[in-house]
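Missing here is one protein chain; the remaining ones are kept as they sit in the complex.
As written, the chain order gives the labels A and B, with residue 1 at the start of each chain.
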Amino acid sequence: MTALAIAAAVKSGERTALDVVDEHLARISQRDAEIGAFNLVLADEARTAARNVDAAVSRGEPVGPLAGVPVALKDNLCTRGVPTTCSSRMLEGWRPPYDATVVQRLRSAGAVIVGKTNLDEFAMGSSTENSAFGPTRNPHDTGRVPGGSSGGSAAAVAAGFAPLALGSDTGGSVRQPAALCGVVGFKPTYGAVSRYGLVAFASSLDQIGPMASNVADTAACYEAISGHDPRDSTSIDGAREPVVAGLGQGVDGLRVGLVAELCAASARVQQDDGLDGVSAVEGVAADVIAWVDAAATALEAAGAAVTVVSVPSAVLGLSAYYLIAPAEASSNLARYDGVRYGLRVDAANAAEMNVSSRSSGFGAEVKRRIMLGTYALSAGYYDAFYGKALRVRTLMLREFAAAYADVDVLLCPTAPTTAFELGAKTADPLLMYLNDVCTIPSNLTGHPAVSVPFGSGDDGLPVGVQLMGPALSEPVLLRAAAVLERAAPSDGSAP
Amino acid sequence: MSPVVPEREPAVPGDWELVVGLEVHVELSTATKLFCGCANRFGDAPNTNVCPVCLGLPGSLPVVNAAAVDFSMRLGRALGCEVRGAVFARKNYFYPDMPKDYQISQYDQPTNTDGHLELPDGHTVGIERAHIEEDTGKTTHIGGGGRIHDADYALVDYNRAGVPLVEIVSRPDIRTAEQARAYVRELRAILLAIGVSDARMEEGSMRVDANVSVRPAGSDELRTRCEIKNLSSLRALGRAIVYEAQRHVELWSGGERPRQETRHWDEANGRTTPGRSKEDADDYRYFQDPDLVPLAPATGTIAAIDAALPPLPAARRAELVASGGGAVSTEDAALLVERDQDGLVRAAIAAGADPGVAATRVANDLAVDDWSPVTPEGLAALVSMEISGRLTATQSKQVLAEMADGGGAPDVIAQRRGFQAMAGDDLAAVVDQVIAGNPDAWSRFCAGDEAERKKLAGFLTGQVMRATRGQADGAAVNRLLQERAGS
Partner (left out) sequence: MSGRITRDEAAHVARLARLRFSDAELDELAAQLSAVLDHAADVEALDVTDIEPTSHPHPLVNVTRADEVRPSLDWDEVLAQAPSVDDGQFRVPPILGEAP
């Protein structure tokens, strides 16, 4: 049952929210031991919240658009009085004294929070293997990773533990796991959803996004959580266009661009003479590209015009990202010092206590990124690395703006491959980082992007294709995503 | 050997020159902190004015207090600064009193740059910048006699964490310890005048660090400087500068050079002691805070601030001196403005008071917290009673004190206290005695032209005043003199 169907049934009295929650809790207890999607299941709290929704319905009081819908929250979203760990020993047992803005909004939309999902520690990773509490497994093949860092949320939706989940996306952490788990994952425009209460990884890139089994649920969740928040200075003010209402309007006349640099192996790109010699990102698999081409064809069939466009700086995204994100992270994560909350490992003096606490509390990948970011910001290296990366960002904004003068949305893969095996990339950080090569540009530009399941790879695992648009293009982006969703082969047959 | 602590100027021998720049941290008197809605209040129980934002809890985000921005721009304009678009940066370093282990400050794009401050003596000190930043919490070292080095543990209170500060950095334009003190006094006067801070050194809402170096007189080089922290009074500021300057002169003269370092003022022993060496280079890894957006004063904002600025101390001093037609001394003017009594004196002058006497009387004898009952008219009346001889200077001071206490009009007070002017037959007898005792002056008075007559009237009245110990009314004496001269 989709989130919107549940909300309709609960509102009409056809089903109770409690019944819905119990059904999902039952599925969790049946299968989550195998998947490991949740760090914490909030059975009692969820039942209480569901009963409150049911009571409101029976009293005839208005309930929100997500009435009775179970939602899984990535465990880096603050929940008042409920442990929020970021899958780190550093924050084990920490109970925030406040709710994130998105959590407040979900509650007032009638949603029922069923648990906190696993992630790569502090959202740093692309496989959910960097969790202090063990990895999450891909529900389609438990020998494979679910992607990351919002792997727990993606797996929860894919396994039917919750029709909706929230993740956070700093370099693709909502879209890439969505692609690998065969669900829809949406990163809204930077500033469209408040970051207040999202434990920061890289503040200028972080954005909370919904994940669901379908585009309509994704859109409904986006509507519930987005909007201006005075507690987030980077929140965009002003009215937001509704997205759910226009989902069925199709893409007739829409101009779609295939990004040459991210789709070098695409038949369409190779046929385009004008784009010979573009430098392309490496490692995008042929089966994935084939589905991107198929998606282009599907959009054409629905009336869109597809062209190939070049965004040269897209290939610089990965490098720029792995300077900017760790730099911001090194500062954001300084506060975990053992003084006010979280883990303390005692020592003879305060500075040593900081060192001991941080050294035992953080995992290897977090330390690696703190080191990288500290280096990139440190005296003598700032201009060569961090400063340059910020200029690459400008370059990307300019080039994407130029592309969006010609097309309405851009198309490319979400992830270079389907879900890989657990442990396959843990030994080589750089290899792991390459997973984000197609998703990173939208984080650097702050633009919205959505991953839609579209076919299966040679290994039978889900493939996701990515649509990107300019700032605040959510309505058109999700409308195009809905067209792809309808056109996607249900049997996973080859394109 | 450390030099003894003198309090005299000059701080350095004549062949040396003192070079001082001051960094003053001022807490803004906003209702709330810089980035959250917690109360900005001194003296509450520890950790009661804290929230997720100022505790740096994971997931919390800062939002700038509009009043803090406004106050800082107001201060910038009062210091003649250029006020421009500004960017908040993170200054990264670990310290337990800093909740996020970075301080949000302004780095390469501060709100205020390139201003100046004019001291009462006319010397001008350049202001390099005045930027907004957040304060830290308060650390108490427990055990080991409260000394940082051998404490058993420390306690941290975050009530002050996130309180808005403006850090005002002067150029190294200060040449004497007295100028340094005058600079801080003047800055304080400006802060109070524009209402952005209560600027109390003793409560820590105004904190002064001094960068001190010396150089051979006549040179314009800048030699190794030491930053002296912990200066919690004007007296400490002056003494520390003198001490430190002499230490430098001694080192240079002995062929050594001071180490660039932070030093602390040890009030009890009257000396500075070494702190952190600046040589283990600080690497603060400044970068623009991605949680905040730039400040960009809208068109008209600066003009509106300028228009709303109250008259500043320097202008008020000038105005007071001008309104006195040169009779008000610069010292009196400085003091009166500092005590916010220049308005009273100017109004009294406008009401007819003698400028010099009015200024001096208030400057010398109205050093009380509340002088609101003293009206300009009352002050003018008091001054004319004093000048006319109805009151002696001593009596005048006593009457003024009672006026400040709400005692009423000066003539009423004088009467109540029995400070009545001698009048009638008694006075006439004294006048006749004086005439008889000064025949020469008297004959010149009778025969002189107007100017001569006026001059001698002053002399004769003075003699009468002396004889009556100030109990005579000047106007009455004058009347009697004219009568006796038959005019």
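Note that a residue touches a chain if its C-beta (ideal position, glycine included) is under 8 Å from a C-beta of that chain, and two chains touch if they have at least 3 such contacts.
Here the structure is a predicted model, which means the values were calculated and not measured.
Chemist: Which residue, A:T2, A:N52, A:T142 or A:S378, contacts the hidden chain when the whole complex is considered?
Modeler: The single option touching the absent chain is A:S378.
Chemist: Per the definition of touch given earlier, which of A:H24, A:R175 or A:R358 contacts the omitted chain?
Modeler: Answer from the full complex: A:R358 touches the omitted chain.
Chemist: Touching the left-out chain: which of B:P290, B:G389 or B:G474?
Modeler: Touching the chain that is not displayed is residue B:P290.
Chemist: Just one of A:Y196, A:Y222, A:Y433 or A:F454 touches the chain that is missing; which is it?
Modeler: Spelled out, the listed residue whose C-beta touches the missing chain is A:Y433.
Chemist: For the chain that got dropped from the picture, name the residues of subunit A it touches.
Modeler: Per the touch rule, subunit A residues meeting the hidden chain are 94-95, 97, 190-191, 204, 230, 233-234, 236, 315-316, 318-320, 322-323, 330, 334, 337-344, 346-356, 358-359, 362, 367-368, 370-372, 374-375, 378, 384-385, 387-395, 397, 429-430, 433, 444-447, 471.
Chemist: Which residue numbers on subunit B touch the omitted chain?
Modeler: 30-32, 36-39, 45-52, 55, 63-69, 85, 93-98, 136, 139-141, 143-144, 148-158, 262, 275-276, 282-285, 287-288, 290, 292-296, 298
We adopt the following convention: only the chains that are shown with their structure count from here on.
Chemist: How big is the gap, in whole Å, between where the Cα atoms of subunit A centre and where those of subunit B centre?
Modeler: Taking the average C-alpha coordinate of subunit A and of subunit B, the gap between them is 57 Å.
Chemist: Over in the complex, which subunit A residues touch subunit B? Could you list them?
Modeler: So the residues of subunit A touching subunit B come out as 76-78, 84, 86, 91, 94, 96-98, 100, 195-200, 202-204, 230-234, 327-328, 330-331, 334-335, 337, 339-341, 350-351, 354, 374, 377-379, 382, 386.
Chemist: In the complex formed with subunit A, which residues of subunit B make contact?
Modeler: 52, 55-64, 90, 92, 94, 96, 99-102, 154, 156, 281, 283, 285-287, 290-293
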